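This report concerns only the one structure given below.
A single protein chain has been omitted from the complex, and every remaining protein chain is retained in its original position.
Right after this comes chain A.
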Amino acid sequence: MSKSTSREAKAARIRYLLETEGDAVKANTKGFNQGRYDSVAKLESYEELRARAREIKADAIDRLPELLDRVEATVEANGGTVYFADDAADANRYVREVCRDKEAERVVKSKSMTSEEIEVNEFLEEDGVDVVETDLGEWVLQVADEAPSHIVAPAIHKSREGIAELFNETFQPEEKLETAEELTMFARERLLEEIKGADVGMTGANFITADTGTLALVTSEGNARKSAVVPDTHVAVAGVEKVVPSVESLQPFVELIGRSGTGQDITSYISLLTPPVESPVVDFDASDTPLASGENDRDFHLVLIDNGRMAMREDSELKETLYCIRCSACSNVCANFQSVGGHGFGGETYSGGIATGWEAGIEGLDTAAEFNDLCTGCSRCVDACPVNIDIPWINTVVRDRINRGTDHEFDWLVDGLTPDAEEGGLSLQKRFFGNFSTVATVGSALAPLSNWVAGTDLSRRLMESTIGVDARRDLPSFERETLVDWFAARGPRVSPTEAEREAVVYPDVYTNHAMVERGKAAVRALEALGVHVRVPDLPASGRAPLSQGMITTAEEKAHALYAALAEHIDAERDVVVIEPSDLAMFDREYGKFLAPRSQERLSDASYEVMEYVYGLLENGGDPKTLRAPGANDSGVAYHSHCQQRTLGLEGYTEAVLDRLGYDVATSEVECCGMAGSFGYKSEYYELSMDVGSELEAQFSTPETRERRVVASGTSCLEQLDSMLARPSQHPVELVAPERL
């Protein structure tokens, strides 16, 4: 398939999901996500628990071989059996043996992603065993013959109406089922019959303690309790990464997992089972014999599955994936996931942000490649993850590996334009966006001619078919005079001697070449508050190549930029950054590229522009030198950049505007949908607009529609401009004095 037809196929698939499953997925994930915010806000020790949870996981994965030995010894001392399975086939064979030994006709299962991973149901069914899912969501999917679309709530894409129709058609009940209550009670009764006649109960395990051999199962329905305890044989399948050292180490996870996932403080049941359990077998074949009178002859098998995990543990970049407790927070918080769900943003088994790590480690790069692009690096999942996994970084690393694994026929076409440090194999589209700083430099040099040529029908069609820039998008319009040139000609207005502070305004690629006005406004605002400003010609941050998975190029840029800034930092100049995604680079990703001390110095010296203005005002800066609202000001509708929020910096803009007397309404969406270059790509244009529609709606209510729109990120501004009739601007343009 050529690139442009595969882009069309991708766009069509996304369109289909948006139409069929998008509404249900969106309503549910947004509910979970809001629940998480609410539940976490009530928990005073949240950050402490997160830190402990991460520490426990990091330690457990480090000591995994030792803990696995320990678990084997304790489970066997308790009277159970442990089987280490190398891969899915190995695990399935073992489970089949257990079932054959028991002459099992029916296995009842509680929800387990690991069992989905190995596809044990299909395997046992081939052997003539009736396998019944007892989690209501999983059972709905089993009846419908569909795949899960969410790691915690697998049938999240199905509406109540859809389930009612499915049940009524499949089971032909005497009275048609309609309400959620009726559907639930119908399922409960049917599933109880299945459980009563089951020979084997199969569960997963959220955690396994090495000290006691206890399985922790996190559920709300009670089906895991029934599946594990009613039949006399219990088989638990779990990835090797589920082992933690002790019973006490379960505590932070128990407090975090429900909150992080569906937003419940805790799920109804945390089963802590140390099999074979003391509870009596509930033998419905001997339904007249008191429970407690019989021999309690229980059999327990723990199947611990490697299936790529031990290799992930050796892979320094994928290793953190093993800390994942599969809570689903990274799915629910993700704007793209909210729109397409796990059938779009997912692989063979796992879905959401961290699925890239799981699928790359378990299935391989090909599977991860199918959906890895859906992570835009917005980073909203970083603060949501209870074990603090750098999920966007894992996505970037996998993207880099995918890039290197593919070859491309058009490399020569952009080679001249794209001085990156990548080996061959990178798609033309990625190279174009990844080398945007060069494109912008050429664009400015040739402006306005370059804008005019780029805007013609022919070149837009060419751009769409070769590099996949969607023709429905406006392209950034390059300015002939860059910010750096403007400043060099104009010079500073506050001399170093009269200044309290000195600052370097970082001319990021967009501000320097396209959104020059906001750069000028930043200079004027800072000077109005008595800062000696410099705007030196500085290298690009590496954000653009990084978001395309071009890690080597991004790293080179990081070294070059730090080298260019080091002396300014030594001279105690502050580094003021307008583009939040660049500041996020300094604060987060540069930690992977620079020497720790260098990164720390740069990060400590850097400020988001409105954060800096806030600091100047707090330290005696005169707010009257900035622009206050006029008499009949309609107020401001403010959208904060996703990465800016991850860094916790959105409050400064609100505070400055508030202090100057503006009435501010802030958006409540995770991301605008544009997310860097994501929304420019033709295969993702519709998804980007679907995500954006939420923001558009929030800024079009009677309460907000008259307000002036301000946003901090370049891509947010582009997206808002494409959706709203009224213009948008950076907040610093709003407050900077017009002249100085």
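FYI, a residue touches a chain if its C-beta (ideal position, glycine included) is under 8 Å from a C-beta of that chain, and two chains touch if they have at least 3 such contacts; residues count from 1.
The rule we apply is simple: contacts and distances are computed from a predicted model.
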item: Among "YeeE/YedE family protein", "LUD domain-containing protein", "Hydrogenase" or "Yip1 domain-containing protein", UniProt-listed name of the chain not shown; value: "LUD domain-containing protein"
item: Listed residues A:Y16, A:Y46 or A:Y269, member touching the removed chain; value: A:Y269
item: Touch criterion as defined above, residue of A:E47, A:D69, A:E248 or A:E706 at the omitted chain; value: A:E248
item: Contact with the hidden chain (one of A:T20, A:T212 or A:T625); value: A:T212
item: Listed residues A:N168, A:T184 or A:S603, member touching the removed chain; value: A:T184
item: Per the touch definition above, residue among A:I163, A:L304, A:V535 or A:L626 touching the missing chain; value: A:I163
item: Chain not shown, touching residues in chain A; value: 78, 134-137, 140, 153, 155, 158-161, 163, 179-181, 183-185, 187-188, 191-192, 196, 211-212, 214, 220-223, 225-226, 229-230, 246-248, 250-251, 254-255, 262, 265-275, 277-280, 282-284, 286-293, 296
